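Reviewing the structure listed below.
== chain A ==
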Amino acid sequence: MSDTSTQNPDAVADVLSAREAYNAGLARSGARGRSWTVAAIVLILLIALPALQFVGNYNYALHMALYTLMYVAMASSWNILGGYTGYVSLGHNVFFCIGGYVSGMILAKMGVSTLITAPLAGLVAAAVGVGVGTITLRMRGPTFIISSIALLMIVRILFDNWGYVGGANGVTLPVTDLDVRWAKIPYYYAMLVIALLAVVASYRIKHSKFGLGLRAISQDEVKAESAGIDTATYKVAAFAVSAFFVGMTGAIWGEYLTYLRPNIFLIILVAAYMVLMCIIGGKGTVTGPIVGAILIVAFNEFFAATLGASEINILATGLIMVLVLLYFPLGVVGTLAQKGRLPRFLDWD
Partner candidate 1 sequence: MSELLRVSGVVAGYGSGPAILNGSDLTVEPGKIHCIIGPNGAGKSTLLKAIVGILKPREGEVVFEGERLNGMRPDQVLRRGIAFVPQERALFPKMSVRENLRMGGFVLDDRVELQRRIDEVLERFPVLKERADQLAGTMSGGQQQTLSMARAMLLRPKIVMLDEPSLGLAPKIVQDMFDIMKMLRDEGATILLVEQNAMMGLKNSDWGVVLDLGRTLFEGPAKEILSDPRIQELYLGGRSSAAA
Partner candidate 2 sequence: MGHTLQILILGLCLGGVYALMACGLSLVFGVMRIVNLAHPSLIIAGAFISYWCFTLFGIDPILSLPISAAILFVIGLILYKLVFEKEARSAKYSEMTVLLTFAVAMVVDGALGAMFSNTQRVTSPDYATDAFFFGTIFLPKGQLYAGLISIAIIIGLVAFLRYTRLGYAIRATSQNRAAAELLGVNVNFVSLISFGIGVGLAGAAGSLVSFVFSFFPAKHWEWIAILMSLVVLGGMGSVQGTVIGAFLLAVISAFVGAYAGATWSTMTFFVALFVILLVRPQGLFGEKPEHV
């Protein structure tokens, strides 16, 4: 150092700092720190939201928040399998249905609230996920996607014809004793907790060795396997975690709606939403599914308010999906990150 620095210290310093800046630009953004403040503020606002009921009737706002949180949880869970691992499931609402029926039937037969049994519903969904995943995750690419649709059709036929759970007519669940003003609040908090858990799980997985393995699988499964990753176990584990949270949301959603019926859980639109939310927000990113869920729920609400018919809704959802896939495949978070313009509060990758 002593020899060279004497020649032209300024120039050397310039080059060094330019190189430092360049390297900093190359480094993955993880180094710039997390925006815990924004996350904390959002969480506090969400916790405080039901307080609105003290000053007036904000049931609609509460419902929308609950609905959005449900999809945040579902899209984030889907993302663990579809985004990180690269296994696109178009039948993920099967676990939504299983969760809903497990807790819902316990409520109907024994009167135990789904708020208590939701974790059990999640576990059952995860167990089914392990079983199904062990079979279907052996297929790759388009084959897996088709098998997920077949699974959805099979489960739909089973539930439509299963007398014990009321077949296609479903089961009516007891209505809560709470006053209309407070009736939504327990379910709201339950969804908030599930959404929070799902997002935290998604974040922790992404930054764990497990998550690294999953991402390796999505890039090149054969190489991942030859790198010593037990791909079969990893994939099934991802499937199970993913099914777990989706199952829990199903449990809460059933009691919240006060009835169970195959066509609220097992319609293709629910599965399509999970996929679309992740893609529009940014598949494989932590905050993408959250952004996507907010966008799609808001968009649907706008459509329902202005156009009504669910057929138009399907049409519009499909159209948006085509456009996003063709022209915006990285989604909001992915595109911003690629351009280096991702705001810090969305950067948890």
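The rule is simple: a residue touches a chain if its C-beta (ideal position, glycine included) is under 8 Å from a C-beta of that chain, and two chains touch if they have at least 3 such contacts; residues count from 1.
In picking the candidates, the idea was that all candidates are chains of the complex that A comes from, given by their letters.
Worth saying up front: this structure is predicted, and the values here are computed from it rather than measured.
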Inquiry  = Just to confirm the interface: in this complex, chain A touches which of 1 or 2?
reply    = 2
Ask   = Within the complex, which stretch of chain A touches candidate 2?
value = 86, 88, 90, 135-136, 138-143, 145-147, 149-151, 153-154, 157, 160-161, 268, 272, 275, 279, 309-319, 321-322, 325-326, 329
